[in-house]
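As you look at this complex, bear in mind that one protein chain is not there, while each of the others sits in place.
What follows is chain A.
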Amino acid sequence: MSQNDGNNAYWDANVRLILISLVVWAVVSFGFGIILRPMLSGIPVGGTDLGFWFAQQGSIIIFLILIFFYAWRMNKLDQQHGVDEE
């Protein structure tokens, strides 16, 4: 039973981390890149605005950071909960 509880805590922590990461994923692409672009139009970036930069560059860079952050956090979580690969 205790093994099972430990796994549930591990899984809940994982799901929480995924949800946070997906919020960031959605905000930079659908948010800054598309829906919120009119609100960012006041911030000029090289002949256009910040929203254009997020749509063509920024979101890709944030995606990259997100995946590496998730991998790093999860590998630590695996160890904390004793479910890492021996």
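The working rule: contacts are C-beta pairs under 8 Å (C-beta built on N, C-alpha and C of every residue); 3 or more make two chains touch, one makes a residue touch a chain; residues count from 1.
Everything that follows uses one rule, which is that contacts and distances are computed from a predicted model.
J.: Would you kindly match the missing chain to its UniProt protein name, picking from "Phosphoribosylformylglycinamidine synthase subunit PurQ", "Cation/acetate symporter ActP", "Carbohydrate ABC transporter permease" or "Thiolase"?
T.: Looking only at the record, the undisplayed chain corresponds to "Cation/acetate symporter ActP".
J.: Which chain A residues would touch the chain omitted from the figure, given the whole complex?
T.: On the side of chain A, residues 7, 10-11, 14-15, 18, 21-22, 25, 29-30, 33-35, 37, 45-49, 52-53, 55-57, 59-61, 63-64, 66-68, 70-71, 74-75, 78, 82-86 touch the unshown chain.
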